[in-house]
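Report on the structure given below.
Here the complex is missing one protein chain, while the rest keep their positions.
Let's turn to chain A:
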Amino acid sequence: MNEQQTLWQFMSMESDKLLSQTVQHIGLTFISLLFAIAIGLPLGILIARRRKLSGIILGIAGVLQTVPSIALLGFMIPILGIGAKPAIVALLIYALLPIIRNTYTGIIGIDKHIIEAAKAMGMSKSQILFKVEIPLAMPVLLAGIRTATVINVGVATLASYIAAGGLGEFIFGGISLNNTNMILAGAIPAALLAILLDGLLALTQKLDFKKLKKVLIFSSVFLIILTAFYVLPSAYGSGLKAGFTPEFMGRQDGDLGLKSAYGLKIKTVVISDAVMYKAAFSKELDVISGYSTDGRLKAFGLKILKDDKGIFPPYYAAPIVNQASLNKFPELEDVLNLLAGKITDSVMTDLNYRTDYLHQTPEKVAIDFLVKVGLYKSPKGGAGETIKIGSKIFGEQYILAEIYSMLIKGNTNYKVETKTGLGGTKICFDALVNNQIDFYPEYTGTGLLAILKPDNKIVSQISHNKDETYKYVSDEFNKKYKIKWLKPIGFNNSYALMMRQKQSSEIDVNTITDLKNYLDKN
């Protein structure tokens, strides 16, 4: 009950966004559908005329259909960039198969005597097509369009990955923020939309051809208007354009903070982390919400804008170790602290760059690094007890796990087992609490906001200062979970706003305040 109320509250609070996302969603679905019909219908007719082609064309459309949606969106980016264009093309490709196939089967299913009668009466090919074949194939054709529509409503949720908007913004924002109301605020309208459109199309299938003709004319006009609604807003304005992840959009220490603390007003699209950096590089976005040690920062020549009002909480990395493990492995703490302060932001960015972009293995990156800082020792090949290292499922954590593994093997007689790729924070932390791993690298901000979750007052008091944050989490972890935060490794992998280096120096924007002032002036 309570849950429902808050969902309702969320929806009414965010009704503006909800409305615009719904319109975007419908717009995306129908524009792509219109294009899919414009392409699929003639193709269907073509292969009904030249049956030999049907195998190839249906085959290709079938293969395209099996490409995972995310991958398809990914393929589109190098060609079409981000935003509505690639999303529409991707959706169109999904809608193609049912439309081609049903046009084809609809037409070849027509009694051949009827076509012969039409010919015998002197109808031309196009008269036969428009007066006989299409009307008679219409029920089957509509069934295809119906299938395509429902598919498109579903796939259109993914459009938010590439800044094309739609209800996916709430859904994926909700998932990354673990906010059920937000997920439902996107998922329920999307589901309703699918049911509604499916029902409407089912109704049109029951109409006879004359009424159907009117309905079709009316609905195409309606669709074109609706399409205009969707296309127009995205066509306005110049100025700088920001792309933020769905997660960043919904966070106090994200877009909300930018608005309240800095008063930043910038045209913003929602986009997935996977394509955001590339989009900034290719000048489709100017400002993005990245992570400060991401290798792509270096790969794409991006620059971090200084958070001069300190709204992004510090995410200093440090190994966190189960107290029981410290007792069991007395040498462990000292070995792990060997790395303390050794990796700065730029060093970490470089290491990430090596794995992500130069495709070096985490192992090689770890050795090179240790050799360079003079910490490398060849493994002792000890026969002691086994230490289990955990890591989350992204590049930086793999590298850290490798480095720790080498340090332990080089300096002690313990054996090492790495359990990399333990998913997100929750999984790693549970594994640690339950002694399934002995330690893993964690970030102070994550410890504060994702694990301890103190009330807002405490957060706003301490999160501006990295030392206070570290002190708070290490005290609380010790008290609550008997887990010890060792010394920080040095780098701060926090949220950051970034721009292309070149653009930043051209317009002389180095801090977020600079950015705000620049935007206000222009």
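Operating definition for what follows: contacts are C-beta pairs under 8 Å (C-beta built on N, C-alpha and C of every residue); 3 or more make two chains touch, one makes a residue touch a chain; residues count from 1.
The definition used in the following text is that contacts and distances are computed from a predicted model.
Look at the chain that isn't drawn here: its UniProt entry, checked against "Putative hemin import ATP-binding protein HrtA", "Roadblock/LC7 domain-containing protein", "ABC transporter domain-containing protein" or "Fe-S cluster assembly ATPase SufC", names it "ABC transporter domain-containing protein".
From the options A:Ala38, A:Ile114, A:Ile217 or A:Ala324, the residue with contact to the chain not on display is A:Ile114. Touch with the chain that is not drawn comes from one residue among A:Ile26, A:Ile107, A:Val132 or A:Cys428, which is A:Val132. Residue in contact with the omitted chain (choice from A:Pro68, A:Gly122, A:Pro330 or A:Gly374): A:Gly122. Hidden from this view is one chain, which touches chain A at 111, 113-114, 116-124, 127, 132, 135-136, 208-209.
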